[in-house]
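Handing you this structure, nothing more for now.
A single protein chain has been omitted from the complex, and every remaining protein chain is retained in its original position.
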């Protein structure tokens, strides 16, 4: 074959079901039972409200830095709604709504956001045993999902793993290695890219020259799909297909959710330095929560009144959670606990360091009592 | 757009010009002046002969471990023949023929293969000032090419950079980061993949699920082309196009040269453990040197007699080079030189360590004189 | 002279070096319009444009590997790793290449690059944002490891690092970024890499520290002086590698007692080498074991507990006092 274009047996699709006005494409509309639709709606609302509450707590100095999620609720919930609780989730650091859906408590999120390792305690409800903790180093968690998926395949289980990461994460070497490994062994992984247009101040187009992030899957020989990430129905439909492929042993899928970070990168960030209000306003019109609400209203699954009472319930729950978290935080914080959980057992040197610190703290206490 | 396949404005081509029997596709035949064709032929022959000579030197214990190049001559020479001497080359560790073409001396290769850093000395002819030394960590050198290319763009120079790497290297995170950076800034880089089917014992198909390596360029928004890497005309033609694009500011190209490592991975390797003789024999039929020779014979650029005398010349040159290298190696090796060239200036501690070693060596010498 | 925070002082160093030498290129994540997450590169983008202040994709090995190539090409890249907790993504490019290219090419290619990274705790940051692991680099042949302790020396050392012919790892203490202001001359100022400074004189005990720990060490020294009449000589290393072992060894010959303070985990930490050099050079002058006051051999805890981890003036004074009373 002297010179010819090669057929690559992979294509990249785009999927959108519920448009910006809340109008649904009947042919594509997934069949989701009403109670699940309402749970999705509730979670979206709760996620949004809790995010805003955290922002004000942070501004009051009652919690530390955190990465708000507003705008990405559909991109996250559409995925986890298509999974079983026994499936695995390996998040990055901005998947708060997905964590809430999976069962993590608001308290545990608040405790973490206050710099207590105890935010990860099982008894405080950090979610099912198949959920990884938050991972801060961008892109690095994807490989853990691959390892879990390999274990699933080895044990002939039919579980799947979903791992989340941002548009920025696609530039990291770890993204590449994870995608490649998953492709080679056809592992049951959903690679869920939260393309929220920004990696701190770097816009999507400066992150990579490729037109879509979904097409990066072509490099690894498995399908990629781009979905409207502010359309929870589209995200859900794509996730159902990907979960199905994965369970059947047909391997991984890359799902690019096109969405928007409506708030700051973290509470330490000032987005006015790098993006315009117009851009933010334009995306506000595509708000995933409002859109989904319109859809449910039009389907008569909801009424304005029900929404108002739901909002009230959520406010109450959040208030309770903040109270419980603050109570709990009053009872923890013994510095000596920092030696716990690094190893199964403390080495003699660590024991010695722990003991010395204990002694020192009491000596210093005495000093200040006397001083 | 509800559900549709996206148009990706990138395709992957395959190119082959000179077939296994040495028959050329007239429509695609590049116009290469006779003297350049003959230089290419000479280099191929020299590369092959020197490779075999090194193998026997290694077996005699006269040099250390090295990675033979046999089989990949066309994949390398087709690229460098399309470049100017002032362009940059950033090799991996198996680009001996490309280095020879660019002006590195056989002596310097031998000196390196004998564990002397002096193999990199300019006065020993390690090639032009725009050639990087060999890089052993797989895939890592590609980023250096990107940095050089960025410098070229910054200085508004019209130079280009070619960087070489193997099929195995495409799995490393560095490959991904280099390709992505080059894409973002449309840098003048030729990414030249020597797909020789094996990464030590791992076959190409276990390295990645993608059907071609060339298609990986799609992930970065620039073109990839797969060429018959044992066809020097095809490699050359693809390189000319890529150099042209790069010089015009149109950015990088990925060139996948489909070739074969006909010999061992390194002299420490035993390929019988992982591949069959049949496979090797099948590839021998596609030998790039023989194929090109047939082409030149049919074009009457060469005669059997000329070839025989060329072979004799080369043998003589190699013999001379081995002699010169062994002479040179007799004169170097002062251990104190290991402190040189790490920093521009030795720190006090390093001076002290160097002096202490000097003293110790003379004390030990005395001891053994007396002992 | 203007009073500047360390952020402003570092910014001044970058700005002046960029004005002086068009080979100097600043690159990293968010260093452009955003001015860096700590604003060290604030305004440089406007002053020098997109090419000189290069926002990169999110990839640390990419940033460092590319800088190696840029340096070899003849530029002077100053790259920023957003937090030193993510420098490991680039470890191989540093060890395999930045530290070795001069050596591998026998001087034909050199790597005059600076790798800046914020390190250390004390600013209530997230996981991976508070580590102090300078020992990795101090142990790596081919690198220099610089750690300023305040606005003025940070500026002077950064200028020297940029002009240095070899790769310099430059760790900036986040805790110092906006902690206080210092007079920083507008005119060029450099400091030699590899030279420590005696920042307080005293005859009773030698306290050796660097980076963010110099301030609490000085505070502890004041406390010891006022409450116990113990006069500490305080040495600010400024550079960890190459380590200036002359000044502190000489000081210990005078004082007979030594305390080393750092934030990094103690075991196999920088203090071990400092102690070893002391043992080598001042062994017969040491009246008792050298005291290492350091981070514990654990991951620095999340911020609710970080104060208990990081040595502070109270801990330093307390432990030093106990040692001096015992001695």
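Order of writing sets the labels: A, B and C. Residues in every chain begin at 1.
Keep in mind that, in the parts below, contacts are C-beta pairs under 8 Å (C-beta built on N, C-alpha and C of every residue); 3 or more make two chains touch, one makes a residue touch a chain.
The structure displayed is predicted, hence computed values, not measured ones.
Although one chain is omitted from the display, it touches the following shown chains in the full assembly: A, B, C. Contact with the chain that does not appear here is found for just one residue of C:39, C:76 or C:92, C:92. Screening C:77, C:121, C:271 or C:311 for touch with the missing chain picks out C:271. From the options B:16, B:130 or B:208, the residue with contact to the unseen chain in the full assembly is B:208. Only one residue from A:23, A:299 or A:341 touches the chain missing from this view: A:341. Contacts to the hidden chain, counted on subunit C, fall at residues 85-86, 88-89, 91-92, 94-96, 99-100, 103-104, 127-128, 133, 135-136, 138-142, 240-241, 243, 264-265, 267-273, 275-276, 279-280, 283, 286, 288-290, 292, 297-299. Although one chain is not drawn, its touching partners on subunit B can still be listed: residues 64-65, 93, 112, 114-117, 136-139, 168-169, 171-174, 199-202, 206-208, 266, 268-269, 273-274, 333, 335, 337-339, 342, 347, 349-350, 353-354, 357, 360-361, 363-364, 367.
Residues of subunit A that touch the chain left out of view are 90, 117-118, 120-122, 126, 129, 132-133, 135, 137, 140, 142-152, 154, 173-174, 177-178, 180-181, 184, 340-344, 347-350.
Please note the rule applied: only the chains that are shown with their structure count from here on.
Placing every chain at the mean of its C-alpha atoms, the farthest one from subunit C is found to be B. Subunit A and subunit C have centres, each the mean of its CA atoms, that are 35 Å apart.
Between the CA-based centres of subunit B and subunit C the separation comes to 40 Å, rounded to the whole angstrom.
Under the contact definition stated at the top, the residues of subunit A that touch 2 or more other chains are 171-174, 206-208. Among the residues of subunit C, those in touch with two or more other chains are 57, 59, 61-62.
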